[in-house]
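For reference, the structure I am asking about is given below.
Let's turn to chain A:
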Amino acid sequence: MTTAVSGSDLAEVLGQRLFHSVTNSDAGAAWVTPEALLDVCRFLHDDRAQAYDLLSSVTAVDYVEFFDVVYHLTSIARNAATVLKVRLYGRDAPTVASVTSVWAGADLQEREIYDLLGVTFTGHPNLKRMLTWEGFQGHPLRRDYLEPPLPYTWPHGG
Partner candidate 1 sequence: MYGIGILKGLMVTAKNLVRKPVTIQYPEERVPQASRFRGQEFVWYVDRCTGCASCAKFCPLGIIRIETDPNGGNEQDGGTYRVDVFDIDQGRCMYCGMCVEACPYDALHMGSNFEAAQYRRQDLVINVEVLKAREKHPSTWYRPQLEREKFDPFEGESKEWQDAGREKPFWHPQRPEMLPDEGDTRPTADGEYK
Partner candidate 2 sequence: MHTQPVIVNIGPHHPSTHGVFRMRLTMDGENILDVEPVIGYLHRGSEKLAEERHYTQVITLTDRMDYVASMTNNQAYVLSCEQLTGITPPDRGMYLRVIAAELQRVVSHLVATGFFLQDLGAFATPLMYAMRERERVLDLFEMLCGARITVSYMRIGGVFQDAPGEFWPALRRILDEFPAFIDELEDLISDNEIVLSRTQGVSVITGADAVNASITGPVLRASGVSWDLRKAAPYDVYDRVSFDVPLGEHGDNYDRYIIRIREIRESLKIVEQCVAQIEPGPVRATTAMLFRPPVGESYVPIEAPKGELGFYLVSDGSIAPYRMHARAPSLINLTLLKQMLVGWKLSDAIVSFGSIDVNMGEVDR
């Protein structure tokens, strides 16, 4: 059975190695600062005792005041899983470092988040819209997204 590493355990581990990287933690997840994210991920991926080699899922949640980018990490070797989160304040340009350099699997998922929620990932090799088309306005999965009234035309098609 996969061990679910609780957020507080993860925070403890991170606190010992990367000071001030963790802002908050509960049973479900640990929140790290956006600045420390890449270091944290690298540590979790490379460290022998952590070895989170599989990035299960990246997603983001729009809580109106802030965005949570959620990383579900799995370690195949240890058969353990945990949840890492980054809280991004502000709705205009939430920005966080891309983890594609650590896990290549974040590539398409980060593009999807950028497309649907408008979170920018710095350092992503190919950050373009994926599910919607180029020229689409707005980010449909945001809570305040409103579809333009019909009839409408988009710059490219539709």
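Please note the rule applied: a residue touches a chain if its C-beta (ideal position, glycine included) is under 8 Å from a C-beta of that chain, and two chains touch if they have at least 3 such contacts; residues count from 1.
Behind the choice of candidates: all candidates are chains of the complex that A comes from, given by their letters.
Computed from a predicted model, the values in this text were never measured in an experiment.
Q: Out of the numbered options 1 or 2, which touches chain A in the complex?
A: Candidate touching chain A in this assembly: 2.
Q: Using the touch definition from the top, list the residues of chain A that touch candidate 2 in their complex.
A: Touch list, chain A to candidate 2: 1-2, 28, 53-57, 59, 61-62, 70, 72, 74, 76, 79, 81, 83, 103-109, 112, 116, 129-133, 140-141.
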